[in-house]
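A short write-up of the structure that comes next.
With one protein chain removed, the remaining protein chains of the complex are shown where they sit.
So, chain A:
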Amino acid sequence: MGGSATGRYVLRRLAQAVVVLWAAYTVSFLVLDALPGDPVTAMASAGMDSGAVDQEQLDQLRAEYGYDDPMLVRYLDHLGSAATGDLGDSVATGRPVVDTIAQALPPTLQLAGAALALAVLLGGGLALVATYSRRRWLRQVLLSLPGLGVSVPTFWVGLVLVQVLSFQLRLFPAFGNSGPSSLVLPAVTLAIPTGALVAQVLAKSLLTALDEPYVQTARAKGAGRARVHLSHALRNASLPALTVVGLLAGQLLANSVVVETVFSRDGLGRVTAGAVGSQDLPLVQGVVVLGALVFVLVNLAVDLVYPLLDRRIVVAGGRRSLA
């Protein structure tokens, strides 16, 4: 695989990414536009008595914010700005959408990063122990845990953790972004569904790998059980697990809405929930575009990592192929 081939591949993938972003922007614009009501009315009516708002004022405000233009005009106008990196201003606060998201991103990245690390550790550990164990009952119990972890509602887990570890035992604060101790409960809550997914995928592919002929070959050559498990099987089994990382990023972002609400943390999830609630269309769109961007970049990164794990995989010509 030559350097220039990889360079062309990356460029091509980036061009595809632009198309994905455009599609995400357009679809979200159309969907949000189809909603009845508009953000200006939402602002004027949220948290106040409508007796004081008259139609004339609303019309004037709507004109000020450009919501009385025809849809196509608004779409082209907004798309033009978006192409230059200007996603408009939040209707609720008047601040630029890009600034709002940039401010909300670090705490969410912190949370998602901690959760991802925990998820890989716990999920991966669980999968390894479960597949390594020779006790059938232990294996069964361990392998049923991921299913449970995926199906338990995240907000419920969060509330139970708060109830026991904060209100009862008073080990961690129940709310806020201050200090590492406030990160523990939200990260654990967020890690549970993600870790469960990692465990499910990894356990399944480990079990498959352990039946492969090369594992028997390794055993026949006298490799120890642990060595076969960790070195031979895990290396190959981690490829499918890596494939779902893009999915995990989406899951972490989606669950951060719930986790940040339950634990009163600032971040992208809270911004999203607030923006949807107040029909703050520019901000909602900003979040959608960011989500698409993250998804595209993570998948690109994953594709570039594959060859490092398995030298048979080559990226070139815009698709993966077995050499």
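The definition used in the following text is that contacts are C-beta pairs under 8 Å (C-beta built on N, C-alpha and C of every residue); 3 or more make two chains touch, one makes a residue touch a chain; residues count from 1.
By our rule, contacts and distances are computed from a predicted model.
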Protein that the absent chain corresponds to, by UniProt name, given "Peptide/nickel transport system substrate-binding protein", "Pyridoxal 5'-phosphate synthase subunit PdxT", "Dihydroorotate dehydrogenase B (NAD(+)), electron transfer subunit" or "Probable septum site-determining protein MinC": "Peptide/nickel transport system substrate-binding protein"
Contact residue for the chain not shown (choose from A:Pro36, A:Gly85 or A:Pro180): A:Pro36
Contact partner of the left-out chain, one of A:Arg95, A:Arg227 or A:Arg311: A:Arg95
Hidden-chain contact residue, picked from the options A:Leu61, A:Ala130 or A:Leu252: A:Leu61
Residues of chain A in contact with the chain not shown: 36-55, 57, 61, 89, 91-95, 103, 153, 155-156, 159-160, 162-163, 166-168, 170, 173-177, 257-258, 261-267, 270-271, 273-274, 277-279
